[in-house]
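Only one protein chain is missing; all other protein chains are in place.
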Amino acid sequence: MYEVVVAINIGIFILLSLSLNIVTGYAGQPNIGHAAFFGIGAYTSAILTSKIGFNFLISLFLSGIIAGIVGMILGMISIRVREDFLAITTIGINFVVVAIFRYSPFFGGSFGMAVPTPTVFGIEFNNYTYLSLIYLFIVLIILFLRKIENSWFGMALGGIRNNEEAAESIGINVKKFKIVAFTISTFIAGITGCIYAHYMSFISSDDFGFLTSITILSMTVIGGLGTIQGPIIGAFILGIIPEIFRFVADYRMLLYGGLLVLMMRFQPHGLFGKESFLLNKLVNLFGRGNRW
Amino acid sequence: MFLQQFVNGLVVGSIYALTAAGASMVYGILRILDIANAGAYAIGAYTGWLIYGLTGSILISFIGAMVITGIFGFIIQKSLYLPQMKQSAIVPLITSIGLFIFIEDSLRLIFGAHIKDFAVEVPIGNIVLVNANISGIWILILLVTAFLFLILWWIIVKTKIGLAWRATAQDMEIAQAMGVNTKQLVALNFFLGYGFAAIAGIMVGIYYNSIFPNMGDVPAYKMLAIIVLGGLGNPFGTVIAALFIGLIETFVGGYIGFFLPRDAIAFLTLILIILLKPQGLFAKNN
Partner (left out) sequence: MILSVRNLEKSFGGLKAVDNVSFDVIEKEIFGIIGPNGAGKTTLFNCICGVYQPTKGEILLKGKPIHNLPSHEIANLGIARTFQITHLFLDMSVMDNIISAFGLKNYRGIFGFFKNCYTEENISKAKKLIDLMELNGLEKVRASNLSLGFMRRLEIARALALEPEILMLDEPCAGLSHNAAEEFIDLIKKLQGKLTIIMVEHNMNVIMNICNRIVVLNYGKKIAEGIPEHIQTNKEVIEAYLGREEDADT
């Protein structure tokens, strides 16, 4: 049972890292406030199911939609704002969103909110249900991301990441694609938030702050920005270390911070990113078919 | 009452200005955001506390903390930021975030998570006016801030180094071609910037009679908002933005306190202004 819990936690981080990667890895837009959208999804579902009585499936979908809409607004803000400003703005949005959750009685204030356990088609959810749901989503998202990587959307994001002016000159409407990237990324985070809320049965604003955003960012970066395997491996490594090395739990933030610094200094592409030492070694060992 | 609040706002703003000045200047020449500058705030507080415990002298603890934290800043830029110059902007940004977290957690592990006292006899007495009671620590903060920024102003505007700094802020490559030793400049920048933040940290520690490892969190958030508002790279715009935010927080904070924390004001202001004027209030033309 313990393993199931660990697997669920890691699964949630994988979903968050993969979704963050769309905006920060593929499109190159620094979003240091991704946890805010995780939180918006969580609270949306909490409100819809406990106060309005919607069923889980509708609530799941709506959590994604609401988070996606706020994400779309962030996308529109990102257009007006330069890259370095954007990072700060996302931190600010994270801060404001969490403050609204913490200080607003509607969201339970500093006490948080209880979230009911869903019953779908007569089956009451248990840890195995959550586990399956989460990993089902992970598979779906991986398939989706692979499609993106081989599509014009991926090309457009790559263009934006590298040189926006050049991207415009080959017909890429940079504004449109930034908004789409943010919307998709935050939609996924919102859905993840919904699942998380019901799994935990209780949420509070502390779960969705700057520290969580940094954790998600660390996983994506350490694993390798801009790849599919990177965020997954990063989430796994950073998720599993505190479990394997219990004594590390107290040093978690120190570890994350230190790893971020070391990675950025010596392997900015992440452990399994495109240019990484490890990846190159693996590729040499196993060979790799080309896309073309 | 108004005068009291006004001075209070200036005091708060002064602390913000000291904390943000370094990061603003670093952006000016390196075009990177150094969030770890807020870590220097906490380092300064603890270092000052240690030195005060050993010597009992405010002057020595201020100077000592400034120098030690400044040296730390020097080491950071030499080992981390300078080698990353050629990477994309996101790399030093993430580095600075990681560094900031590392600093705060290190302080927690070294000194413990609980709040420590920082009781100091401030050698300046209170000024009592008809409608305001201005405490000695407020006067100290205002004086020290004014003094430090006067020195900074003098350096930037009146000295050769300042000229070199301004040239590098405009265009680093050309400045280098003209013979400016940009490496020295960056080193000096970090030394001063971290030193300023350290002084801010000590003074806040004394003012609230408490220091704790996460004391840099809120200043970090606000620092970011302030340097953007002040126009990244413009240290004097930053001062004005800092005082502005300090005043707004003091006057408005009391009124909206029931539905949003005071600390959100800086960010709300930032978001509003970014939407209206994406380059910040005092941006240099880029």
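Order as written gives the chain letters A and B; numbering starts at 1 within each chain.
Simple rule for what comes next: contacts are C-beta pairs under 8 Å (C-beta built on N, C-alpha and C of every residue); 3 or more make two chains touch, one makes a residue touch a chain.
A quick note: this is a predicted structure, and the numbers were derived from the prediction, not measured.
Asker: Relative to the complete complex, which of the depicted chains are touched by the chain excluded from display?
Answerer: Within the full complex, the chain left out of view touches A.
Asker: Of the residues listed, A:Asn55, A:Thr119, A:Ser132 or A:Ser151, which one is in contact with the missing chain?
Answerer: With A:Asn55, A:Thr119, A:Ser132 or A:Ser151 as choices, the missing chain is touched by A:Ser151.
Asker: Touching the missing chain, which residues of subunit A?
Answerer: Touching the missing chain: residues 147-148, 150-156, 158-159, 161-163, 165-174, 177, 274, 290-292.
By definition in this document, only the chains that are shown with their structure count from here on.
Asker: CA centre of subunit A versus CA centre of subunit B: separation in Å?
Answerer: Here subunit A and subunit B have centroids separated by 31 Å.
Asker: Going by the contact rule set out above, which residues of subunit A touch subunit B in the complex?
Answerer: 24, 28, 30, 32, 77, 80-85, 87-89, 91-93, 95-96, 99-100, 102-104, 210, 214, 217-218, 221, 225, 251, 253-254, 256-261, 264-265, 268
Asker: Under the stated contact criterion, what part of subunit B meets subunit A in this complex?
Answerer: 27, 31-33, 79-80, 83-84, 87-95, 97-106, 109, 221, 224-225, 228, 232, 259-261, 263-264, 267-268, 270-271, 274-275, 278, 280
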